[in-house]
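Only one protein chain is missing; all other protein chains are in place.
Per-chain numbering from 1; labels A, B and C assigned in written order.
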Amino acid sequence: MSENIDSVKTYTAVWLILLALTGITTAVAYVDLGAFSVVIALLIAAIKMLLVALFFMHMRHSTRLTQLAAAGAFLWLFIMMAFTLADVWTRGLVGTQGR
Amino acid sequence: MKLPLFPESASNFAPDVDHLLYYLVGVSVFFIVLIFALIFYFAIRYRRRSDTELPKPIHASLALEIAWSVIPFGLTMIMFAWGANIFFKESRPPENAMQVYVVAKQWMWKLQHMEGQREINELHIPVGRPVKLVMTSEDAIHSFFVPAFRTKQDVVPGRYSTTWFTATKPGKYHLFCAEYCGTKHSGMTGWIYAMEPQDYQAWLSGGRAFGSLAENGEKLFQDLACGNCHKADGSGRCPSLAGLFGRSVQLADGRTITADEAYLRESILRPDAKIVAGFQPLMPTFQGQVTEEGVLELIEYIKSLAPPPGVGGGTTPAEINVNPGAATPAPTNP
Amino acid sequence: MNTAAIETQENYLNAGYGLKSWLLTKDHKRIAILYLITVTIFFFIGGIFASLIRIELLTPQGDLVSSDTYNKLFTMHGITMIFFFLIPSIPATLGNFFLPMMIGARDLAFPRVNLLSWYLLVIGGLFAIFAMLAGGVDTGWTFYTPYSTTYSNTWVIATALGIFVSGFSSILTGLNFIVTVHRMRAPGMTWFRMPLFVWSHYATALIQVLGTPVIAVTLVLVFCERAFHIGIFDPALGGDPVLFQHMFWFYSHPAVYIMVLPAMGVVSELISVYSRKPIFGYHFVAFSSMAIAVVGFLVWGHHLFVSTQSVYAGLVFSLLSYFVAVPSAVKVFNWTATLYKGSISFATPMLYAFGFIGLFTIGGLTGLFVASLGFDVHVTDTYFVVAHFHYVMVGGTIMAYMGGLHYWWPKMTGRMYPEAWARLSAVIIFVGFNLTFFPQFILGYMGMPRRYHFYPPEFQVLHVLSTAGASVLAVGYLLPMIYLLWSLRYGEVAGRNPWGATGLEWTTQSPPPVHNFDEIPVVTHEAYDYSTVVGEGVEVG
Partner (left out) sequence: MAEQAHTPVETLALREQFDTAEQQKESSTFGMWVFLVTEVMFFGGMFLAYTVYRNTYPVVFGMASTSLNALIGALNTAVLLCSSFTMVMAVRAAQLGRRKVLIWFLILTLLLGLVFLGVKAYEWNEKFVEHHVPGMHFHFEGAAEQGPAQLFFSLYFAMTGLHALHMVVGAGILSWLLYHALRGRFTAEYMTPVDIAGLYWHFVDIIWVFLFPLLYLIDRHMR
C-alpha cells in the first residue's frame, strides 16, 4: 500500500490550512453579513471536513464503495433535516392554527 | 345483543370518508380475491406429481412487470388525491363557523362556548351549523376524536390546534381521547349532543351562564391590571390592544406577523418572544398565573375590543407600526 | 452422501459442549442459536402480555386488572415484541446462520462483533426485564413526550436504556452484514447470483445502520430530559413535542421494514424451493428490496397526520407513502407468478409462505387505507391501525419466520420436524390469526380507540371474537415449541438437502461443520438453478 502514503509536506500543508480556516471562521463571525454568516460558517466547516476526510482519512485513495458510504451518510442526514423542516417551515400556512 | 358493524354517519365529513372507504375496500377486495384465487389455482393445478419433476424456468417479462407496477400505482394515486381532498376540507374551517374552545387535561375535556356556557366532557352543538374547535392541552398530548363525525385532531400542550365539522343528524355521539395520555386515558371520554337549532337555543338560554368569554376576559384583564400599561388610547407604556386581532404587527426584529390566537397566547405567557417595534420588553410573564382557560378568555376579550375611534376598521393605528407591503404568512407555532 | 450417522460427524454443535464453548463462541451459527433461544424467550414474554390484554378486553368494564396495569401491559407487549423479538428475529437468527453460508463464507466479517451484538441484546433485554419486574413502564412503546418525560411515574429510564443498548445490537448486526456481503462472497458469487434472502438482508442492514442511531439519540434526549429535568421537547420551555415524533418515526417507520424485509427474503426462498422454479423477475424482486429500504425512509410523517404537523408536509408524506406500495406489489405479483407452471409442494414451510402472501397482501392493502390523509384522520390511533400493523408484523414477519424456521430446521439441527403436526399448527395459526385481527378492522372503523382499558359495550362482541381467535393463535404458537424440541432427539435424520434446494447452505452437511464448507465453493450457476439438484441422474436427499 506504499503508493497511498502521502508526504509529510502534504499533511503539514493541510494542517496549516485547517488552522487558518479556524482563524478565518472566528474572525468572519464578527463581521455583519446578515443571513450569510451562517452560510459562510457552514461553508468553511464543510471545507474543513473535506480536507480532513480527503487527506487525513485517506478518502482520496479509498474505494468507490467507501466514498459512497460517506456520501450516503450525508444524503440521509439531509433527508432527515429536509423533511422535518418541510413540516416546521410550512406550519400554519393554510391559515389554520395547528395545521 | 345488538351487533353494530358500522359507525353512525352524522357530520358533513362522514359521507366523504365513507365513500372513500368503499373505493378502498373495492380495490382491496379485487386484489385480495385475485391473489388468493391465483395461489389456490396454481397450487392445485401445478401440484408436484413426482419427486424428480423439474419444471422449466420462465423468464420475467418487462411488459408484465411494468403493467403490474403502473396499474396499481394509478389506483393508489386516486386514493391519495381523494384523501388529500378531504383532508384539505378538514383543514379549512369556514369563516362563519361557531367557535368553541377546548382545553384538555388528564383526564377530562373542558369546553367553553362563546356565550359563556362551560361544559365538561359534554358538548352541545346545533345541527347544520359549522363548529370550529380551537384546542390546547394543559399536560400531555390528547386527541379529540368523534367517530360519528370522522374527525380527529391531536391536542398538543403549548400550542393551539384546530378542527371543525358540521353535525348533520341530531343525536348523542361518542367523544373519545385517541392519543394515549396516562392512567385514565380510556376514561377520558364524553358525549357530543347534536341538537336541532331551536333546541340548541333553548339549551343555551336554559343553561348556567357564567357570562360570555369576553366578559370573563374583561374581568380577568382588570384583575391582572393589564390596563395599567395597555391603555386603550395608546398612551400607556405598552401597545394598545384595541382592534389588534387579525391585524399585522411589526416586530422589533423586523418581522411582520399577524395577530392571531397563537400570537396573543404566546405574548401573554412568553411576552419576550415577540416584541412590538418601538416598545421595550417590560411585560412580566403570566405563565403559571393564568390558566389555559383564562388565556382563552383574555384572547376573546382582546378580540372584542373595537379599533379606537378616528381610525377606520383595520387600518393603521399610530401605536403599532404596520407595514402593509410586507404582510407575511402567519408565523410558525412555537 | 452419508445420511446415516450424524452423531459421528464433526459439526458446529458437537465441536464443544461446555457452557463456555457457547458463551464465548465466535461461530455465527452458534451465535444464531443463542439469538434463537433469546428471541423465543422474549416472544413468549410478549405473548403472555398479549394474552392478558386479550383476556382483559373480553368485558367492557375493565374488571381484570387496574387501568395502570393495563397500560403497562400493552406498553411492555409492544416494547418486548418490537425491540426484543421482531427486530432481531429473522436477521439475527436465520440471517446470522445462513447469510454467510449462502454467499459461501466461513463466517461473518467480524465474528467477535457478532458475539458482542448478542450480548448487547441480552443486556438491553435485562434492563427491560428489570424495568418490568420493578414495576413496569406505561408510556406505550412510542414514548411520546411530554407524557414520557414529565407525567409518567414508571420505569421509563431503565426501559429506554434497554432499548438504547439493544439498538446497538441491531446496528452491529447490520454493519456486519453489509461488510460481509461486500467483502466475503465466494469466488463466482456475483451480486446477481445471490439468493434473494441475501438481497433483502442487505437492504435491511442498510436501514439498521442508517435508522437505528436516530432512535438511540432520541432516547438519549428523552433520558436527559427525564433524569435532569432539562428541556429538549418540553413545551413549557418552548420545546416541540412534535419534533420528538419526527425523530422517533424517522427510525420507527423504517423499523417496520427491518421487520418485514427479511421476511420477504425468507418467502422468496420458500416459494422458489417448493415450486422448483427460479423466482419470477429475480432482478425486480432484488431491486424492490432496495427500493423499499430507501423509500421507506421518506414516509415517516404519515404517522403524524393529526399531530399538528403542517398540512403540506402531510401531503408530501402521504404521496411518498404510496411509492412504497409499488415495490411491495411487485414482490407479491412476482411470487404469485413464480407458482405458474411450477412443481408445487405442500410442505409446511410452503403453507407458511402462502399464509404470508395472503396476510401480507391484506396488511399491505390496508396500509394504503391509512396512507390516505382524509381516511387516516378517522382511523389513526384506533383498532384499525392495530389490525393493520399486526397483519404486517404477525401475519407477515412471524409467518415467514415460522416458515423459515421449519425450512432450515433440518440444516440447523440435522433432524426433520414432524410434518403432520407442523402442517396442523400452520393451519391453526392462519385461522387463529385472522379470527384475532380481522374483527379489529371493523372495531377500528367504528371508532374504538387503541390503548383503551375499558370501552363502550357496543364493541364487546367483536372483542370477544378477537380474544377467541387469540386463544386459537396461542395454541398454534405453542405446538411448534413442543414438536420442534421433540424433533431434536426423535426427528428423522435429515441429510444434506432434504428439499432439493439450490442454496450453498444445502451443499454442506447437516448440521454444518464449524467452518461451513470443507472447501470454499466456487459458484458457476445463477441462483435457483434447479437443474443442478433435481431431475434425472441427480441424487436427492
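As a convention for this text, a contact is a pair of C-beta atoms (placed from the backbone, for glycine too) under 8 Å apart; a residue touches a chain by one contact, two chains touch by 3 or more.
Quantities reported herein were computed from a predicted structural model and do not represent experimental measurements.
The missing chain, though absent from the view, touches A, B, C when the full complex is examined.
Screening C:Thr218, C:Gln245 or C:Ser487 for touch with the missing chain picks out C:Thr218. The omitted chain makes contact with chain A at the following residues, 1-2, 4-6, 8, 11-12, 14-15, 18-19, 22-23, 25-26, 29-33, 37-38, 41-42, 44-45, 48-49, 52-53, 55-57, 62-63, 65-66, 69-70, 72-74, 76-77, 80-81, 84-85, 88-89. One chain of the complex is left out; on chain C, the residues touching it are 105-111, 113, 171, 175-176, 178-179, 182-184, 209-214, 216-218, 220-221, 224-225, 228-232, 236-240, 243, 246-247, 515, 520.
Interface with the hidden chain, as seen from chain B, comprises residues 253, 270-273, 281, 285, 332, 334.
As a working rule, only the chains that are shown with their structure count from here on.
Annotation: 40 Å between the Cα-based centres of chain A and chain B.
Averaged Cα coordinates give chain B a centre that lies 36 Å from the centre of chain C. Shared interface positions of chain C, defined as residues touching 2 or more other chains, are 240, 242, 308, 311. Residue positions of chain A touching 2 or more other chains, listed in rising order: 88-89, 91-94, 96, 98-99.
For chain B in complex with chain C, the touching residues are 1-7, 13, 16-17, 20-21, 24, 27-28, 31-32, 35-36, 38-39, 42-43, 46-49, 51-58, 60, 64-65, 68-69, 72-73, 76-77, 79-80, 82-91, 106, 139-141, 143, 145, 147-148, 150-154, 156-159, 161, 174, 176-187, 189, 270, 273, 287, 333-334. Per the touch definition, chain A reaches chain C in the complex via residues 65, 72-73, 76, 79-80, 83-84, 86-94, 96, 98-99. Interface of chain C with chain A (complex): residues 182, 210, 214, 240, 242-243, 246-247, 250, 297-298, 300-301, 304, 308-313, 316-317.
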